[in-house]
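In what follows, a single structure is set out as structure tokens and then discussed.
Here the complex is missing one protein chain, while the rest keep their positions.
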Amino acid sequence: MTTSPAVPRTKTSVNNPRPSPQWWLALAGAVLLIASAFLSWCYVPALLGDLSIDAFPGGLQILMIIVAVLAIFFLVLRSGRMPSMDTLLDSAKALKALSATAVAFMVLVAIVIALQAPGLANANPGLFVGIVGAALMLAGSWQMASDPLVDPITVRLPGWVEILVIVVMMAIILFGAAYALGQEDGTVFCLFLVFLGGVVAALARGGLFSWISVIAARHRQVLMMGALAVAFLFPFTQNGSDANMSIATQVLIFATTALGLNIVVGLAGLLDLGYIAFLGAGAYVSAMMSHSAFAHIGWKPPFIVVVIIGAIVSSILGLIIGSPTLRVSGDYLAIVTLAFGEIFRLTVNNLDGNNGPRLTNGPNGIPGIPDLEFGAFNFGDTHTVLGIPLGRFANYYFLMLIVAGFIILVFTRLNNSRIGRGWVAIREDEKAAEAMGVNTFGLKLFAFAGGAFLAGMAGTIKAHQDVSVTPDQYIFLESAFLLAAIVLGGMGSVAGVLVGATVLKLLPEKLRFVADYRLLIFGLLLVVMMRFRPEGLVPSRRRALEFHADDQELADRVEEVHLEIAADPDTAEAKA
Amino acid sequence: MDLFFQQLLNGLTLGSLYALIAVGYTVVYGIVQIINFAHGEVFMIGAFGALATWTVLFQGQTSLWVLPVMIIGAVAASVVVAVLMERVAYRPLRHAPRLAPLITAIGISVFLQEAIRLFYPGAKSAMPFPRIDIVTGAALQLGPLTVRRSAIFTIGSLIVCAALLWYFINRTKLGRGMLAVSQDKDTARLMGINVDRIIAVAFALGAALAGVAGVAQGLQNNNIDFFMGFLAGLKAFTAAVLGGIGNIMGAVLGGLVLGVVEAMAVQFIPGTFGGSPWKDVWAFALLIIVLVFRPQGLLGARVVDRA
Amino acid sequence: MQRSIIRLGVPLAVAALALSACGSRSESTSSSSGAATKVAKIGVIAPLSGGLSAMGLGIKNSVDLAIKQANDSGAVAGWKFELYALDDEAKAEVGKNAATKISSDDAVIGVVGTLNSSVAQQTMPVLAAAKIAQVSPANTNPSLTQGADAANKKRPYNNYFRTCTTDAVQGPFAAQYLLGQGIKKVATIHDKKTYGQGLVDAFTVEFKKGGGEIVAAETVGENDKDFATVISKIKPSAPGAIYYGGEYPTAGPLSQQMKAQGLTVPLMGGDGIFDPKFIELAGATATGDMATSVGAPTDSTDAGKKFLNEYKAAGYKEDASAYGGYGYDAAKAIIEAAKSALKDAKDVKSARDAELTALGKVSFDGVTGKVAFDEFGDTTSKILTVYKVDAGKWIPAKTDTFK
Partner (left out) sequence: MSTQTLQQPAPPKFGAPVLEASGVVMRFGGLTAVNNVNLTVREGEIMGLIGPNGAGKTTFFNCLTGMYKPTEGEVKFQGAVLPPKPRAVVKAGMARTFQNIRLFGNMTALENVMVGRYCRTNALAFTSIIRGPKYHREEAESRRIAQELLDFVGLGHTSEHLARNLPYGDQRRLEIARALATDPKLILLDEPTAGMNPKETEQAKDLIFRIRDKGLAVVVIEHDMRFIFSLCDRVHCLVRGETLIEGSPHEVQSDHRVIEAYIGQPDEDEEELVAEAHAHDHETPPTAPTAPASPASDLTKEDRA
């Protein structure tokens, strides 16, 4: 399927005559769209973050400008000005998607105005100009034919260009996240999601991502660094507001825990439905050893020690549960872990002196856990860095970032090592693995206890960040959410889990108006995902294969990437 | 000693409920080897089905003759849900990796709970279940023993259902077909058995019993809520594993054992680790212990490791 | 894909245009009106969605009502109050997010909430850091105000107050009442939740003090449905009554099953079972069951009647629920305090200290009785009422001040 660069060059010159009428049409549409952004869309300022002013585009209008600019970029590509790019990106598909997005977006805005203003009477000409522009774009790009593409793998740009691409991508992600979190208004947030989805779809169809993914594979380290940098810089975009940081911190804790679970489920293929209990074990250990007035353990070791103890305790729990059940079928493991989760919840709910020893205060939990303090640095205080105040949650955010980094390291390194190969082998065919001398039981047990260990670690920090631990934070549903984060994002892939965790924790915060239907949607989501995209949003290549055993093309594709990556030794790391 | 028998009776009543639900897990697992986590919700749907039937048809009616109709309503509701579930969610995943159906099941059960909570009028909190004169109402005194009328109904329905089920599986063509499929799907298919249909039937069977259980639970505890399925389902699965999953009589036995263990734990485990707050812990502990020492369960045959 | 979007989009556009017919060029409805007056927000943190939303919404509406009335009567000259309600889903984490969000808003003077003690544990410190007053209409966990050990009480956060009484008052009151009825042998059951256990503990102490005997002390799981085992265990000890600590969803069935198993003694509980739903769940045999509730019967006092009528008049979708009255009083308390705190403050942030001190001193007759706080932030109101189930209704049996 790898076509040599030569082929498309000739093709493009054939079915891509210099600016055709439809090309002009699309261009006109894009220009019109931009123009509309500088006009007033709506008469009511209170609506959609004030679109009522001429000449000064509001947030939503700027989004449309971005779409239009992208469209123009692809149009320029199409005119064959930059052949190298042209053969790489499918401008036709991208344009179609872009203009479709624009239309959908404009219509939605119109509807919102009609419903909330109320009445389209409150719409200003700018809105209709925009709609017309979007429509023109669509009309223009409608019939555009795609050019055959070269496989991105065969394209090699100078290293610094590729790295630049990654950096730019990261920057976009950073500002995108900051902007999205800034949106208080649910409607605006939804419209932003529409925009985001549309643009991403457009670029994906345009083949940009398959290109980027190859680049990313080539520069795995750079990518990691970039991602870390973005995560690190995020609090500085919040200029002191802790409101979003508390969410971000929770997302991070959630993601970290999910990563731990991903080792168990994603790599070793063991279904653990009681994982939250391990987080809870860590949290309770650290709460009981904290200086809280409700903590009933006299010994107050330094926090580092507590972290280690918490982690060890929960990994021991992991061993206790794992060692009997890992011998029997995986289905049993699922149910036993679920039962274990319940046992944990009931137990901490009981150990209050009336039923069992006085340890956890039962249902009251252990409140009033003091903030962490490393030397003079108290996590409770606000610290000003570079003139930007970083509040309590920002502090914990940074701490969690370190932990997350550590767990990601563990995850990736184990994944492509002797151990990782063993896990995959077990997942693929346990009997054969055993017959090849793989210590199946040992590896499974290690995955299980190791996952518990990491969760315990996260838990110890969570306790201080939460100020209190109560049994009702560790119910089965939370385990299900963790699992969902993995399924949603993509089993066995780090990026996937991060995406999944963010989606699951962020959307409920932002989409308050669907609050009551949240769980309903969640349940539906799981079913639909399993049915149509079981490998998740950002799957690891291998998983994608496992779930689509019949998909030959995909298999071939993975192979090429393999061959390609293997070609240059420095990125041998990047093997899936 | 009276207390012992009293608790034994309570335990058997509780166990009969578990058994009725557990059969559903076992039948389905025996045939398609998937754990239908959502089965607990099917049981819950059954209870609400009965309630709905009553509210629509005999609002205010309390005489015995409405009970059969309610049961039919319950069974209908749960069977429909279960079969739909199988058709829409499970069938497409029959050849997917083991993880897929399990996660789907979790999704379904959350979905069903929420659907009832949100869309069944008044289901946001516990709802009272209709009283039927003969079946609810004051308990009977047999010497020292206090026998709740609802208990008689529960245990009775278990006996009847088990008998019918045994007849269905061993004496009818469909039932033998099920046996065949559980032995070896592919061969059964070669023998001209419509496997899809058999699987659907298995789901339906389990659902029917769960529906009956739903009514029994309602009559016994005189209230139902959207969350009742979770713990009941978990316990029932425990029972199924206890008895040896895939083995119907095992499920029944497991259910009864589990129920009795819980009752006795409440009454006879001394000290701070006894009593009601720990009974579930003991029940689940029992599950783990059984898995350690007898993975195949009390009556089960050797479980082929399907890793 | 784009085809489908068109298929979707065109009709939507049409619909939108159709909509434009209705709706006229309205003057912008933004908050420009009353720009002269400064704005002080009163936050609400309560479960506005999920299983407990009924109570949460009741609280929110009641606060809204209080605010409306304050603005109409111009309670504080030059100031206008606004409602700032956030959902906590009855989850500690979500509640904490809400608290953080509120504390990063400088216009907030005080917060009414939360419903659950477990959530309050996490909102308190966050709000305390910003010196924002939190007045809870529903938290009953004594440790929130009195610290870890009841022996030497220590107030953890000075920004926390509550208008509802703690279990420490209701339990003993019930004990005294039962003893007064000549019932000397009682079995206790609770659901092992903060509220229920606290209630039973307090009850037990007082009941023993009064010469009563606790013949059995049991607990039931929160998800339990079948109480046969527990009932069988209690029955032989032949108690004169059952004192239950917990809420009506469990208490109702428990009462019914008790009677069905021939344990025909009254069941008594706290305000957690003081709800029509209890009678509905417990059925005909509930007659004689009892519940204590704080304050004089809401519809008996004039203030209570007035509140319920006004609430009805305001036309809220959800009814005031068990905690509406307390929520209303909590908001009133914040506003009362604000009268002195905000009078000559240039902005809300600077007035917060004054608000806290003022709150400590407020004293007025609220819906649920006298509203005033002791040194720990607990309500000083000690008026309670015992209700009895009769003919499917809660009938006030005895209203008294707790000594």
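Each chain gets a letter, A, B and C, in the order it is written, and its residues are counted from 1.
Going forward, a contact is a pair of C-beta atoms (placed from the backbone, for glycine too) under 8 Å apart; a residue touches a chain by one contact, two chains touch by 3 or more.
What you see is a predicted model, and the numbers here were worked out from it, not measured in a lab.
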### Query
Which of these, A:V168, A:L233, A:V385 or A:L409, touches the one chain of the complex that we don't see?
A:L409
### Message
Touching the hidden chain in the complete assembly: which of A:L77, A:A433 or A:L520 does that?
### Response
A:A433
### Summary
In the full complex, chain A touches the hidden chain through residues 409-410, 413-414, 417-422, 424-425, 428-429, 431-440, 446, 450, 542, 545-546, 549, 552, 555-556, 558-559, 562-563, 566
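Please note the rule applied: only the chains that are shown with their structure count from here on.
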### Query
Given the two chain pairs B-C and A-C, which is bridged by the higher number of C-beta pairs in contact?
A-C
### Query
How many angstrom between the C-alpha centroids of chain C and chain A?
38
### Query
Where the centres are mean C-alpha positions, what is the separation of chain B from chain C, in Å?
37
### Query
Listing for chain A: what residues touch at least two other chains?
346, 349-350, 354-355, 516
## Note on the structure
Residue ranges of chain C touching at least 2 other chains are 53, 192, 219, 221
### Summary
In their shared complex, chain C is touched by residues of chain B numbered 3, 6-7, 10-11, 13-14, 17, 117, 124-126, 128, 131, 136-139, 141, 146, 148, 150-151, 217, 220-223, 225, 227-228, 230-231, 262-263, 266-267, 275-277, 279-280
### chain C-touching residues of chain A, taken from the complex the two chains share
43-46, 96-97, 99-100, 103-104, 107-108, 110-111, 114-115, 117-123, 131, 138, 201, 241-243, 245-247, 250, 293-294, 346, 349-350, 352, 354-355, 362-365, 367-368, 380, 392-393, 466-468, 470, 472-473, 509, 512, 515-516, 518
## Note on the structure
In their shared complex, chain A is touched by residues of chain C numbered 1-2, 5-6, 8-9, 12-13, 15-17, 19-26, 28-30, 48-50, 53, 87, 89, 91-94, 96-97, 100-101, 103-104, 117-118, 121-122, 125-126, 129, 141, 143, 147-149, 154, 156, 192-194, 197, 219, 221
